[in-house]
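Omission of a single protein chain aside, the complex is shown with its protein chains in their original locations.
Letters A and B mark the chains in the order given here, with residues in each chain numbered from 1 onward.
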Amino acid sequence: MRKLSTRRRHPLAGFVVLLMGLVVAGGMYAAFAPKPATAEEASARDIEAGRQLFLIGCSSCHGKNAEGIQTKRDGNYGPTLVGVGAAAVDFQVGTGRMPLANSGPQAPRKDPEYTAEETRQVSAYIASLAPGPAIPADEYLDTESVSAEGLAEGGEFFRTNCTACHNSVGAGGALPSGRYAPTLKGVDAKHIYEAMTTGPQQMPVFADTTITPEEKRNVIAYIKKIQSQPEYGGMAGGGHGPVVDGLFTWVIGIGGLVGFAIWIGAHGARVKK
Amino acid sequence: MTTTETDAEYTNIEDTGLGKKAGGPVQWLDDRLGLATISKKQVRKVFPEHWSFMLGEIALWSFVVLLLTGVFLTLWFQPTMTEVMYDGSYAPLKGVEMSAAYASTLDISFDIRGGLLIRQIHHWAAALFVAAMILHMLRVFFTGAYRKPREINWLIGVGLLSLGLVEGFAGYSLPDDLLSGTGLRFVDGLLRSIPLVGSYLEYFMFGGEFPGDVIIPRLYMAHILLIPALLLGLIGAHMLLLVYHKHTQWPGPGHTEKNVVGYPMMPVYAAKAGGFFFVVFGFTALMGALLQINPIWAYGPYNPSEVTAGSQPDWYMGFSEGAVRLMPDLEFNLLNYTWSMNVFIPAVGAMGLLFTVLGVWPFVEQWMTGDKKDHHLLERPRNAPTRTALGVAGMTAYAVLWMAGGNDILATRLNLDIFMITRSLQIGFFVLPVIAYHVTKRICIGLQRQDANRILHGYETGVIERSPDGGFSERHAPLDPVRQYALTTHERLPELTAPAETDKNGVAAPHGRKAKIQAWVRKRYYHGALDKPTVDDVHHANEHMAHIDGHPVELGDDFQGVSETGIPRVH
Partner (left out) sequence: MTDLIEGPDTSEPIKNPGLQEHQERPQDVDPKAADRTERQISAMFGLATLLMLGFCVAYVMIDKDQTFLGWSAMNFTLGSTLGGALLLMGVGIIQWAKKLMGDHEIIEMRHPVASSTEDREAVLKDLNQGIKESAIGRRPLIRNSLLGAMGALGLPAIILLGDMGPLPHGQRNTVWKKGMRVVNDVSGTPIKPSDLEVGSLVNAEPAIMYETDEHGEHVLHGKELLQAKSKAAVIVVRMRPEDVTPAKGRENWGIDGILCYSKICTHVGCPISLYEQQTHHVLCPCHQSTFDLADNGKVIFGPAHRALPQLPLAVDSEGYLIAVSDFPHIVGPSYPELARDQKKLDKKS
């Protein structure tokens, strides 16, 4: 308690108390506020709510009617979102890539700025503009029920279509000009699915017509499996392969053994004469 | 009083119970093999002691670990590319078509108890084997231990290193996983790029078009029979020559070109070297227990239409991979043939250049210095500035290629543009070694100056004195003779004389042009290097020191200067 009483007079103490109050109040509100309408009622009300959110948060780049904004030199300031579908919005906003914090080679994944409910409303609004890839149904995200054959098949699709960019354990990889294929670690099954159907940023589209929803589910099951299974052989270098093995060889292996050699060659304690 | 038994309490082995029993058989053997004559000089053979003399031992013991673990792996590994349906216990690949080589490697990893451990020890030991060889070679290079009469042993070492790379690469290719298959695909492209005969080499090596079904059995034969046999033979020759030449030693009190000072083989070196084997084996076993290496199950079976981001060779081929990544697209058609210099130069050329340079270096240096003497005392790197600078320049070039071999990992880990990394390293490959050469040479010469100063003016004691007229100065004290000696053991620089243009009859010397080039090169080689003080220099310096030593404050015999924290160091 002594600690608390000495810090009570700290110049920042007031702010801390204020902050704690706000957090408590916010939490209470979240806990007791009326629950929103259920998903089935994704209705005119959601679309309208989504449109309002869009106008505030997105329209400055994507245009008031999501028609996109062209720059003078025929570039895209923000691309049109007509026809990208609910899946694209759910992926971009749900993984925090949109809204974009600052321009760079590509939009990084970060903590989402919109709640799940708000994301759903914006998705509903964009989906209402023109048909496009929808948010996947739960049955295609249920990776637990995938059979052994399905898992193996998912692996074959994964190695054929995904590992070239995302690496064999989904650790990510380099692309030209500072762009990269992001890691797949900790990505929701839903977002992986949506990335395949919508092709965000430089990623190509793997539509349901070429890789079926069941095949996609198998791919996701394989990704989840290899990322949740044990690292059988011990500490792994993050899936980065022989480069990290080489680093361990020199730093730990040679470092340790040269240490032993130095000990063997050292003179040791002597009696003072 | 010592802990070793005194003569009185020690019983000679021939008088112990066991000794009496073994006497007969030992004599039987000696009658037939002459054991005593062979081992007469070896039992108490002297080896000098220094940690850097044990780097080659790390390589030797890693090789023994490789042999032991390799034998275990051959009990289950199936070196064939026959297609099988996997039915082992690794679930994500169940029912997948793959080669028997890959399936049996999965079995070793998942269904043979201890198999994964032995596989990982084998792989770590391989990575350490090459690393220790390179480190050992660097030690030999930077201390000049390859000089006459040891040039042949240096060449054997170069052969061992090159074979080690091939052996490692063959092993990396055997499991037939996606990574190793990608490596073989690269070898295929490399073979094809060899001018004129490329296609023939490819078809003969792979038994037809890539990938065929014979490459793994063939590599297996090379990996477990041909190359290990060559390695064993060369290691044997390497060790025999080491015994015959006797080990080099660092210069020091009592050490001369004509003797070797150290501990006897029996018992000290037998114990230290034998103990070190257990240490190396134990250390690699711990690495195998704690650090995952080459998780082949994660890569999947080889399929020529699949690849994974971050496809790399093992570290020792990284420089070659990097050279291929840095090379511009130099390919052209000439005389109705295609010449893929974009692959041939970096892949075959870089490797060839490295081993050629290593192989000829001792002879090139001999030609440059004109030094034909035997050398058994090592040289400190600073006392051969040009050699050291060239070595560091070579290491820098190697490091640039090495980084280029992992440019994609660098790009993703450090959030850099991969094209920018490649462009910078292309420039760096030419610029950085030159900078490294000059910086290293300056550092060496600076260190030589410092050594000369310490001999002539003593060392800085850290004691600040104030003179009667108010000035401050730091007091210097002479080094003790052992240290002084250690700083002057290197050889004096040769006198650089211009070659005679004409012989004594006034006729132009027959090899005049060649001799002129050699004289110029020699001048460049020794340029800037500082000679050690002469007898006169030291004599004058001592007189000077004696003169200033009549100081009011006596420092005492034990005094060794003042440390950075102001505490007097006492011997």
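Convention: a residue touches a chain if its C-beta (ideal position, glycine included) is under 8 Å from a C-beta of that chain, and two chains touch if they have at least 3 such contacts.
What you see is a predicted model; the values in this text were computed from it and never measured.
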Among B:304, B:352, B:494 or B:528, the residue in touch with the chain that has been omitted: B:304
Candidate in contact with the missing chain, chosen from B:10, B:28 or B:337: B:337
Listed residues B:122, B:139, B:223 or B:325, member touching the removed chain: B:325
In chain A, positions touching the absent partner: 153, 156-157, 160-161, 164-165, 173, 175-176, 179, 181, 199, 201-207, 209-212, 215, 230-235, 263-264, 268-271, 273
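As a convention for this text, only the chains that are shown with their structure count from here on.
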Intercentroid distance (Cα basis), chain B paired with chain A, Å: 44
Interface residues, chain A side, partner chain B - complex: 105, 148-149, 151-152, 155-156, 159-160, 163-169, 171-178, 180-181, 222, 225-226, 229, 231-237, 239-246, 248-250, 252-254, 256-258, 260-262, 264-266
In the complex, chain B residues that touch chain A: 49-55, 57-58, 91-96, 109-110, 116, 120, 123-124, 127-128, 131-132, 135, 178-179, 272, 275-276, 279-280, 283-284, 287-295, 297-300, 303, 305-315, 318, 405-409, 411-413, 415-420
